[in-house]
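Below is one structure, written out as structure tokens; the observations come after it.
Note that this complex is displayed minus one protein chain, with the remaining chains in position.
Chain IDs A and B follow the sequence of writing; residue 1 opens each chain.
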Amino acid sequence: MSPKPTLAAFRQALTEAWAGGAGALLPLGFFAGTAVLVPLGIGTDPATLRAIGPGILWVALALSSLVTLERIFQADTEDGALDLWLQTEAPASSIAAAKTLAHFLTAGLPLALMSPLLALMFQAEASASLLVHAAYYAIGGLAFYFWGGVGAALSATVRRGGLLISLIALPLYVPTAIFGALAMTNTPAGETAPLLLAASALFALAVAPFAMAAALRLAAD
Amino acid sequence: MLPDFDKNAAYIWAVYAIGASAILLTALIVILKAKASKAALAKAEARIREEDGK
Partner (left out) sequence: MFSWFANPHRFLNLSSWLAPACYAGGLVLIAWGLWQGLWMVPKDDYQGGDIMRVMFMHVPSAWLAMASYMGLAVMSFIWFIWRHEVADVAAKAIAPLGAVWTAICLATGAIWGKPTWGTWWQWDDPRMMSVLFLFFLFLGYMALRAAMDSRQKAARAGAILAMVGALNVPLIHFSVEMFTSLHQTASVVTADGPKMAAVYLWPLLSSALGQSLLFAGLVQTQMRTEIRDRRTAKLRAQLMAGG
């Protein structure tokens, strides 16, 4: 078993995501489309914005995963690349994981890295905890992307599968979203929540690749 | 004779009305679908027999 096909899939997905979405500008643009509308909709009261800021960022992260993942396997199904991936000696699960990871790195991670900046726009106090929160967004985003990947692989042969992915992924996002949001609160639950957040991400990393592999074999038939 | 409930009677009747109508509607759909599928199968079987008879 050689790691080559997996690396190739990773590189291909990375170039695809980078070239097709104008690179790091994509998540920025996406954030402008979602989060910046919120203060316009609910008003600019600093206390309100401070309270809802972290939640808005979680929602933006979840939405970015859904939007990004819609076509990650669909294009491969259409142009036959999927059949080629499945014929290589690498397991389908590692190829699916590599592709999902590449999309997380180009669209999810930038949003997490930008999160301190965005938190300041939502009136958070500038402090080191914003950097800790960025790490939470990165961990949670990983779980979002892998569960979303399952939805994307399952609907790879479905035209206009984007809405279907949202419906499939929503309940799977719940634990991560809850642990992530709790981790940012000053409560007793907030102390154990980071560990549970990491556990939910590990769970996604452990289960999702196999579900994606089974779904991709189905899409290739 | 309907039982006489306290101030929350409207809520109780609403719960049972919703539950009963949802279940009855579902049962009705299930029964109609079963009937339609029986008819479709009988038709297809009749046509097969017709073909075999020729």
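The rule we apply is simple: contacts are C-beta pairs under 8 Å (C-beta built on N, C-alpha and C of every residue); 3 or more make two chains touch, one makes a residue touch a chain.
From a predicted model like this one, the values you see are computed outputs, not experimental measurements.
Asks: Touch partners of the unshown chain, restricted to the chains that are shown, please.
Replies: When the entire complex is considered, the left-out chain reaches A, B.
Asks: Have a look at A:Ala13, A:Ala35, A:Val150 or A:Ala198 and name the one touching the chain we're not showing.
Replies: If we include the chain that is not displayed, A:Val150 is the one touching it.
Asks: Quick one: which of A:Ala51, A:Leu131 or A:Leu218 touches the chain that's been left out?
Replies: A:Leu218
Asks: Of A:Leu113, A:Val158 or A:Leu205, which one is in contact with the hidden chain?
Replies: Final answer for the missing-chain contact: A:Val158.
Asks: What subunit B residues would touch the chain not displayed?
Replies: 3, 5-9, 11-12, 14-16, 18-19, 22-23, 26-27, 30-31, 33-34, 37-38, 40-41, 44-45, 47-48, 51
Asks: Pick out the residues on subunit A that sit against the missing chain.
Replies: 150, 154-155, 157-158, 161, 164, 167-168, 170-172, 174-175, 178-179, 181-182, 185, 187, 189, 193, 196, 200, 203, 207-208, 211, 214-215, 218, 221
Heads up, the rule we're going with is that only the chains that are shown with their structure count from here on.
Asks: Roughly how far is subunit A from subunit B, centre to centre by C-alpha average, rounded to an integer in Å?
Replies: Centres of subunit A and subunit B (C-alpha means) sit 43 Å apart.
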